[in-house]
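Apart from one protein chain that is not included, each protein chain of the complex appears where it belongs.
Chain naming follows the written order as A, B and C, and within any one chain the residues start at number 1.
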Amino acid sequence: MTPTEASEDEAGAPPTLGVGMVGYAFMGAAHSQGWRTVGHVFDLPLRPRLAAVCGRDPAAVRDAAARLGWAAAETDWRVLIARDDIDLVDVCTPGDSHAEIAIAALEAGKHVLCEKPLANSVAEAEQMVRAAEAARARGQLAMVGFNYRRVPAVAHARTLIEQGRLGTLRHVRVTYLQDWLADPDFPLTWRLRREYAGSGALGDLGAHIVDLVQYLAGEPIAGVSALSETFVKERPVPTGPSQGLSGSGGGALGPVTVDDAALFTGRLASGALASFEATRFAAGRKNALKLELNGSEGSLAFDLERLNELSFHDHTERAVSAGFRRILVTEPEHPYLAAWWPPGHALGYEHTFVHQARDLVEAVARGEQPAPSFADGLQVQRVLAAVEQSAADDARYTPVPAPRPGATTPLAAGAAGRP
Amino acid sequence: MTPTEASEDEAGAPPTLGVGMVGYAFMGAAHSQGWRTVGHVFDLPLRPRLAAVCGRDPAAVRDAAARLGWAAAETDWRVLIARDDIDLVDVCTPGDSHAEIAIAALEAGKHVLCEKPLANSVAEAEQMVRAAEAARARGQLAMVGFNYRRVPAVAHARTLIEQGRLGTLRHVRVTYLQDWLADPDFPLTWRLRREYAGSGALGDLGAHIVDLVQYLAGEPIAGVSALSETFVKERPVPTGPSQGLSGSGGGALGPVTVDDAALFTGRLASGALASFEATRFAAGRKNALKLELNGSEGSLAFDLERLNELSFHDHTERAVSAGFRRILVTEPEHPYLAAWWPPGHALGYEHTFVHQARDLVEAVARGEQPAPSFADGLQVQRVLAAVEQSAADDARYTPVPAPRPGATTPLAAGAAGRP
Amino acid sequence: MTPTEASEDEAGAPPTLGVGMVGYAFMGAAHSQGWRTVGHVFDLPLRPRLAAVCGRDPAAVRDAAARLGWAAAETDWRVLIARDDIDLVDVCTPGDSHAEIAIAALEAGKHVLCEKPLANSVAEAEQMVRAAEAARARGQLAMVGFNYRRVPAVAHARTLIEQGRLGTLRHVRVTYLQDWLADPDFPLTWRLRREYAGSGALGDLGAHIVDLVQYLAGEPIAGVSALSETFVKERPVPTGPSQGLSGSGGGALGPVTVDDAALFTGRLASGALASFEATRFAAGRKNALKLELNGSEGSLAFDLERLNELSFHDHTERAVSAGFRRILVTEPEHPYLAAWWPPGHALGYEHTFVHQARDLVEAVARGEQPAPSFADGLQVQRVLAAVEQSAADDARYTPVPAPRPGATTPLAAGAAGRP
Partner (left out) sequence: MTPTEASEDEAGAPPTLGVGMVGYAFMGAAHSQGWRTVGHVFDLPLRPRLAAVCGRDPAAVRDAAARLGWAAAETDWRVLIARDDIDLVDVCTPGDSHAEIAIAALEAGKHVLCEKPLANSVAEAEQMVRAAEAARARGQLAMVGFNYRRVPAVAHARTLIEQGRLGTLRHVRVTYLQDWLADPDFPLTWRLRREYAGSGALGDLGAHIVDLVQYLAGEPIAGVSALSETFVKERPVPTGPSQGLSGSGGGALGPVTVDDAALFTGRLASGALASFEATRFAAGRKNALKLELNGSEGSLAFDLERLNELSFHDHTERAVSAGFRRILVTEPEHPYLAAWWPPGHALGYEHTFVHQARDLVEAVARGEQPAPSFADGLQVQRVLAAVEQSAADDARYTPVPAPRPGATTPLAAGAAGRP
């Protein structure tokens, strides 16, 4: 038999979806892994093509393109979003440029995936929602990258909650603990400067847990009371290019202008109580997102450092044999898992980006709104703004404006998460 | 050899310490186990004698005396505290009677051990502190029964903190979760009525965790912001005698007048941030007191449901081999352990009462102030009061009055915990 | 009301059961705690009275009597078993004297509780069984002290297995790991000398796990294949009195004549495969008895270092929500627990001795055979002998003689474990 040139002669192969990515640091690398892999694992209606990546430094972006698997490199995001071979723009820059790039891309007729947090302010996020709604009418879709919704254990938790397994929700508690700022000599990177990052642990870590709570509970946070703190007020200014999570500082000290930690309590719309903590000062905790939900008929617990496991207590069982069970979320019946390995074979962090790409491609192919939408991202932003306001006002309980009815999609998101 | 009548002819045996106990429900049973056992395990300077127990129902208290090992039964606590054979009064009643009994006992020249919370109000607690100070001048000692300080793992945590192993403290988070009220048909026992219990989860569970945080951190809580909630507003009125943690309700419903759950954040005097949650609505959590402290040089974690273990992360180690270590706190070098079993042989909940009895007997024999003192108990009460005030005032940050210099003993308490 | 002299005037109080104990080291202290406490926690048909304790050193045994709560001290066990005020003899000596004392006590008309292992040889154990059977005909009962059957989680595991929750048993694996001999300078105490201890890790730790497997599976071990090893061949001879688990060595070295570790595999009568490991050389493992059973319909796991927990997987559930659940064995419905504390309040190691005393007292009062019987202890001994024989014969599979039909009581033992 003559060898079949499989990839080069694919009669009946699905049409391509040209992807252009802006930014190629940590998030860019993770998104690239998602785009490269998704078509080899999931059976997709569109084939993502890694058309071009964009960055300001010509040599660096060329290197990144070669390393991360992008066909071309651009140095001007306005040029990137104008390319004909790009159907979808993936925004992986720091938060201060999200609004400008995402809105321009939508207006240029592209679908948009925007990293979280959606923006650095509620005002920007509202503009983005308006742009997304206008684009939606023209057939372009927008999604915000809260990737932890795509951890299979989290998506399975959402399924259990939708099925009513927790009954009436009473409590949510969630912490997101890291420790990379515990060292006072860690340099003053862009993530520690308000003008780039918007906020500190709050926007970086807090945004994730606020989104997860609203997603899992299927309802918005109604109000918050908050404390925040900047433990180390000044740090060495970096001498090299400013990175996010690493770098070395020079001699001069500059002011840290974001929070090191934020604690807040709140109420969900249904009356459940919620507790949140985001910090980069928890020595020994590397990426410790832990959450627990307690309802009248059951409880769920999850720990991102053991992301293949979900802990579930069924309170309707007899006490004599009840207890938190450790569900290894690796069965083919679990969200996303049928496409991967046999039971017991662990997935990792980066798989969330493969799943995110898969769900977005599916939504684009069907012309349906992907979740989380920009409106979901805006709702997170409103909570973060209320947290900052409360923290500045003696922790006073601060209501969060409710989403417009039908605007957000937490309930639909669970469905999108299942195969 | 003629058999030696060991217990009845003890030349050189230490003098006795006559103990009288008021109340014989859950706490009375636990304290009895402590008093009965302590002299058989620890080498004590005084031999506790279980002289008399007191309760209102004559038949019931006689049964309790026989079952729990008390030599006599009384039905009037005023008679009990007047008995010549009683040197120390152990107050195990609900919180509404603590002040009256404890103050009378001190004025009658007795040492006093009073169950936690010290009182149902700051005003009562302040009276008790004044009475304790007056008694102290006469040689009588007073202690409040925050027994969890006497879990060996907790006492060992205090030792590590005193040694500076955590560096500068940044974060404390502590939850105390139970689930016995998740069932809306659980009856309206005294623990759910403000006139007896003072408050709900806050006074019962929150008091423990507030004390533990102040003890472990070695510093007071400076202010708090709080939310609280009563999820189930009415419950069936008990038909039988009102118990605390169990019972069956009749047909009529009565109002629950205490909190079901309390969440609060706060700042310690040093600037560390703290997070607290106390609830009886966390399905599947039976007695889940979990705490974690993060400092610049290390972190500690503890879970009461695994009380023989302490988790410690040494942040001064190289990251490549660092991690939270599970210290099995059963070595002879650990607090209280030399008197018990070989390494790896677990202790349980009730051992805290044996240790509490041991430390109190030692303090009485030496004429030194035992910890926690009534002043420590008052400081807990002030925090609880601030929590209630904040919860009633839109969660506004509410300062806690600082203890009088020298009044409280958190730093000394660790020392008392070691053999 | 006149104070009721509760303990001294007990009309209607149950009759006493006079207990005499031989040996007062680690096991003696643990048994004493059991005898002292059982009547204050459980509602018993007989009141145990700690009549006398026996040891060879007059001063030491007097001290022990005073400390451990025994009314008298004896220096000759023959005198002790002859005392009229003793109804039950509790044998806590090293294994080389079990047979002589237990048989004499039975012949003297006493009930007997004998520490494990039952004896140092099958021949001795067979004699003891014969003596027990003869005594049984006269109304005296004999029990061997495999106390781990009385861990509530273990007893609950037995209940689940009896209920068929595991289906057909396929696998048992159990390890009992300690580390106190990892230090080559640990002295040559009696536990390391064959003439006193019979064997090393095998008899001390292996006996426990062999009994547990036969108890939980409800069937005998049919054959074994074994390896054993003495890693450190010589150790310093102790200069002071020979202790079991501690001590300090002098200068001279003496030969270790027991095994440091024993590994064996085997088959149960039903065809299930079993794996065993007993060692004192597992650095960092203090008292790590871990077991797991896998059946066609479920699995169970247990860890003695977390003895309040039982892990259960129900394989009849749908895979999507199945998983090992952590049952906190502290509910009133669990074995022994109704007498103790509210849910979530941990028990410890020594509680097994309280439960053992309770079950034995109940059996004596009812005139029923307690479990485990001497025949059960003999069956353990036969397995240990087969292990030694196999280890000496190139690990060849060595059948274990089956128990006489009806002789052993593993199935009945579960029932005795429930309240």
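In the analysis below, contacts are C-beta pairs under 8 Å (C-beta built on N, C-alpha and C of every residue); 3 or more make two chains touch, one makes a residue touch a chain.
Just so it is clear, the structure is predicted and the values come from calculations on it, not from any experiment.
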Using the definition of touch stated at the top, determine which of C:Phe264, C:Phe302 or C:Trp341 touches the missing chain.
C:Phe264
Just name the one of A:Ala108, A:Ala269 or A:Ala346 that touches the chain not displayed here.
A:Ala346
Identify the residue among C:Ala82, C:Ala182 or C:Val320 that touches the chain left out of the display.
C:Ala182
Chain C residues that touch the omitted chain in the full complex
170-171, 173, 175, 177, 179, 182, 184, 225-227, 229, 231, 261, 263-267, 271, 273, 275, 277, 279, 281-285, 292, 294-299, 313, 315, 322-324, 390, 394-397
Pick out the residues on chain A that sit against the missing chain.
1, 3-8, 10, 13, 26, 30, 32-33, 36-37, 40-41, 43, 52, 58, 61-62, 65-76, 79, 83, 178, 180, 245, 285-288, 304-308, 328, 330, 341-351
In the full complex, chain B touches the hidden chain through residues 156, 160, 312-313, 318-328, 331, 333-334, 343
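Operating definition for what follows: only the chains that are shown with their structure count from here on.
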Chain centres from averaged Cα atoms put chain B and chain C apart, in whole Å, by 34
Using the average of all C-alpha atoms in each chain as its centre, how far is it in Å between chain A and chain B?
43
In chain C, which residues are in touch with two or more of the other chains?
328, 343
